[in-house]
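One protein chain is absent from this view; the other protein chains keep their places.
Lettered A and B in written order, each chain numbered from 1.
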Amino acid sequence: MKRFILLLFLFVGDQLFSQTDSTKKVEEEEDYSIYENVTSTDGQNKTFCNPKIFDLSPSRFISIAWDQQLPYDMELSKMGFYPKGSNVATETTNVISTSGLRLFANIPVISSNKFLWQLGLNYWNMKYVFSENTTPNTSLVQQLQKDGLTTMGLHSTVYKPLNDKQFILMQVSADLSGNYTISNIQDLKFTRYSASILWGKRPNDRKQWAIGLSRTYRVGELNFLPIILYNWTAPNRKWGTEILFPARVHVRKNFNARSLVMAGYELEGQSYRIGGIPLSVDKELEIRRGELRLRLEYQRQILGFIWGTIQVGYRHNYSFNADYTEKSGSDFFRGFVGKQEYAMINKLGGAPYFNVGIHLVSP
Amino acid sequence: MKKLLFLSFFVIILFSCKNQSVTSIELNDVNLTAEGPYFEGPNSFQSKILNTLKINNINPENVDKIVLVSAILILPDSIEDGLIQDFSLQLVSNSSEMKKVAFINPIPKGKKEIELIVAQEQDGINEIFSKEEFTTLLDANFSKDFETNIQFKAKLKFNITTH
Partner (left out) sequence: MKTTAKLFSVLFFLMLFFSFTPDDEGDRLVGIWAPSNGKARVKVEKIGNKYYGKIVWLREPIDPVTQIPKVDKNNPDASMQNVPLKGYRLLKDFIYSGKNEWTEGTIYDPENGSTYSCLITMKDNNTLDIRGYIGLKALGRTDVWKRLEIKK
């Protein structure tokens, strides 16, 4: 027996007592040219196109911003039934300031090279301060002065690369807009829905384009519009464009990897249900706010993934008209050719504005 | 009242400086080695550094900051101009992050003593020094294969701020 045990040790002793050095010796030299001639171990090496191109402005996980418009005139008509384009008598009031907090979050639920799904929410508030001397005593002005206009929304974005060149981009959003406060949120039946779908190509690391369709409230009322995406960076990587026409168009100047400036415009808009106003008809009243914002925006890294932005520009009013909508909360489609009458035909004077924000940006 | 305020301010400034002092440490015999043959591309040479703070009677707990202020590489005679395209120097230990502290690209021709460009941002070097040993890792980018074993000698100078 003793001899048997001794023999066992002789044959297998090196396995028991030797230490295999698992440390890959840095000293082991390598021929870097061999890395040109490799193959995938499981036969698959599919690549998918990245949702971004070089030098785009960073996308944001979380944003906090303050938006401030300088004084302008607001012309409001009486409530009635007005055909599109009619000349309506208005009363003018002066708005000293329109300002408010804008919060935004966009969090990836699934984020991989093959599929990107993000969920987000946003909160915009606009407080109106009217001039004491010229404020007409109308219900609408009283409501705007009391609670301002608020939008809260949810959105979902999906980016699906089909291969290394083509992709699909889809977004849906639900926004509740009106003169409500957080402690007194209006009925959810007044939620307005938007959606867009695009198909596009990313031919190289500096260009990305797509075409699609959208259902949108960007100009204040429901519309169906074609959309064009065109993101491009110049070969010297100092200039570029970030376009999602007609919603926004910007030219970009990159100073370095941590600061850039954008110049262009963005269309903003929502349909706001206004509560607390006595109406002569059994309807709801909705303000169709649509604005064109011409702007210059400076973006800069503050620390790590915290970026700051300063935006200055001019807000041109596209629409502040009002419509009667159904008590059920349903909306109607007028588009560019519809003949439905307006409840109010209003105008806002243009105003300079600025916006400062701080953002947590994404990899 | 003004005098009292000034005096208070002066005292606050005085004590906030924590009586810091700066000591220079020079490691003049850092031998970075790797067995050949060396192939075209990055090849890594390393040297273990032991007990630096202890040898210099510095208590790691008193160290506020350590900064590499100069790194000089001495090339062996067997290295001809153009053989190595660039150097990159890192410090690494088992318990802290690898730090790239110096590099040179391209290597100036006709010189055997090469002064590396030291990184401006050098956070966390004191963590590397706080352990008994750490490794200096030199990545040398060879322009072609090279058979002969070589080693590089480095002279490293650190400024250590203590309180």
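The rule is short, and it goes like this: contacts are C-beta pairs under 8 Å (C-beta built on N, C-alpha and C of every residue); 3 or more make two chains touch, one makes a residue touch a chain.
It should be emphasised that the depicted structure is a prediction, and the values quoted were computed from it without experimental measurement.
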*Quick one: which of A:P108, A:G275, A:G329 or A:P352 touches the chain that's been left out?*
A:P108
*Touch residues of subunit A, complete complex, unshown partner*: 1-2, 5, 8-9, 12, 15-16, 20, 22-24, 26, 30, 32, 34-42, 44-48, 50, 54, 61, 107-108, 111-114, 116, 164, 235-237, 256-258, 304-305, 360, 362-363
*Go through subunit B and note every residue touching the omitted chain.*
41-42, 85-86, 88, 90, 92-94, 96-98, 100, 103, 105, 117-121, 135, 137, 139, 141
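Heads up, the rule we're going with is that only the chains that are shown with their structure count from here on.
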*Quick one: subunit A and subunit B, Cα centre-to-centre, how many Å?*
46
